[in-house]
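All protein chains of the complex are present and in place, except for one that has been dropped.
Moving on, here comes chain A:
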Amino acid sequence: MREKKEKKRKREVNKEFARVTYAFVALFLVLMCYIGYFNVVKSADIIRSPYNPRLDSMADRVVRGTILDSEGNVLAQTETAQDGTEYRSYPYGSLFAHVVGYVGQGNAGLESTENFELLTSNAFFLEKLRNEFQDRKNQGDTVVTTLDTGLQQAASSALGDHKGAVVILEPSTGKIRAMVSKPDFDPNTVSQNWENLSSDPQSSLLNRALQGQYAPGSTFKIVTALEYMREHGDYGNYTYTCDGSISAGGVTIPCAGGQVHGTENLAESFAYSCNSSFCNIGLSLDLSSYRDTAGDLLFNKSLPGRDVSAAKSSFLLDGNASESDRMMTAMGQGQTQTSPYHMALLVSAIANGGNLMRPYLVEQVTNYAGAVVREVSPESYGNLMTSGEAAQLKEYMQDVTSYGTGSVFAGAGYSMAGKTGTAEYADGDSSRNHSWFVGFSNTDNPELAVCVIVEQSDGGLRAVDVAKEVMDSYYYNQ
């Protein structure tokens, strides 16, 4: 009886001590759960970082795995020379130079982002055990990409010797089907040619598709048109009379080729890519709302995409902008900078009813014998615009290819929606320009979204022709 009382008294005295103990035990339980969560959920992405030096030492025990295209063609593999040394071979030479990348000299492309997968062996464990006993290396896993060698070849040959880039996506899934950047290089001989390559004035190592930063030219009129639609519910009633140029704030901006477009509505302004009309629109826009719309379309943001690292695009117009800045920006000149990859995402979202699927390059990781280790399924990144807005922009883009600046596609035998662009790269010299094209094929059920830039086209090879050649080859030579 007394003992019980004593115990009760003690418990009363020590109430706070017990609470403190419970609190700290709980704190550590949370910490331990976090460690488990970190290992199960977060660590996979973290350890793949190129900053992780552990990956290189894994190569001592694993033969670097193979990289395949979506049909099983080998894009990169490890071979053993007669003297027993391993080397990396790229059967297609320079064709996939940027997207697949290279090993040595700091890895690049998929060779860098998939380093961990390629150096991890999920071979059958008995086989691994046998290798262990015989002191042999295990075979690393195989990375199966979403790339389509046919499309890649068509894009590369259409660009020819021009500098530039082509990005092709599947809007409904986000699969990256082709990614070409020119000038290119042969990844088989990167190490031998390293000195020339790294100091190359043409920067051939640069993946222009992801890292190139260009003025978007008239392709940016998509953004301007969307902003106008958002600000004016009655955008269908817009009219403007083009007399070949527009002047404001002491600056005169002419239409391309000195053309006079006459009276036109928004659809026609877009289809003919009328600079005067779009400068006129630009002068009327609410700048903070304009900036928001550009933000919705991923300007000034990290671009989504697994297995790729693309440069951020920038849209810098703010409240203090002069009239000339506003006009320039509305038609895609000025300080706005973007990458071909970004513009491909933008049209991909339009094609997919406003919803952007998160782009990806790796479809599957299998062990070297083909058993699936990890499979990537398409996932939505989010809506960049409403489906109504997407449908309207698609209509405008169809006008471009049926009677506007993209009319080479008229009667192509497949449907195409798009927008052309020319971006001046030397201030004030309109004859020196990059040529752009963005668009998507099979408009009723969009199949491929494409973005082409031809650097310094200067009125020569046009991006729209490159896109046409690629699409023709896709639809007729399959």
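Just so we're on the same page, a contact is a pair of C-beta atoms (placed from the backbone, for glycine too) under 8 Å apart; a residue touches a chain by one contact, two chains touch by 3 or more; residues count from 1.
By our rule, contacts and distances are computed from a predicted model.
Chosen from "Molybdenum ABC transporter ATP-binding protein", "FtsW/RodA/SpoVE family cell cycle protein", "Transport permease protein" or "Alpha-E domain-containing protein", the protein name that UniProt gives for the omitted chain reads "FtsW/RodA/SpoVE family cell cycle protein".
The omitted chain makes contact with chain A at the following residues, 10, 14-18, 20-21, 24-25, 27-28, 31-32, 34-36, 38-39, 42-44, 46-47, 49, 51-54, 57, 132-133, 135.
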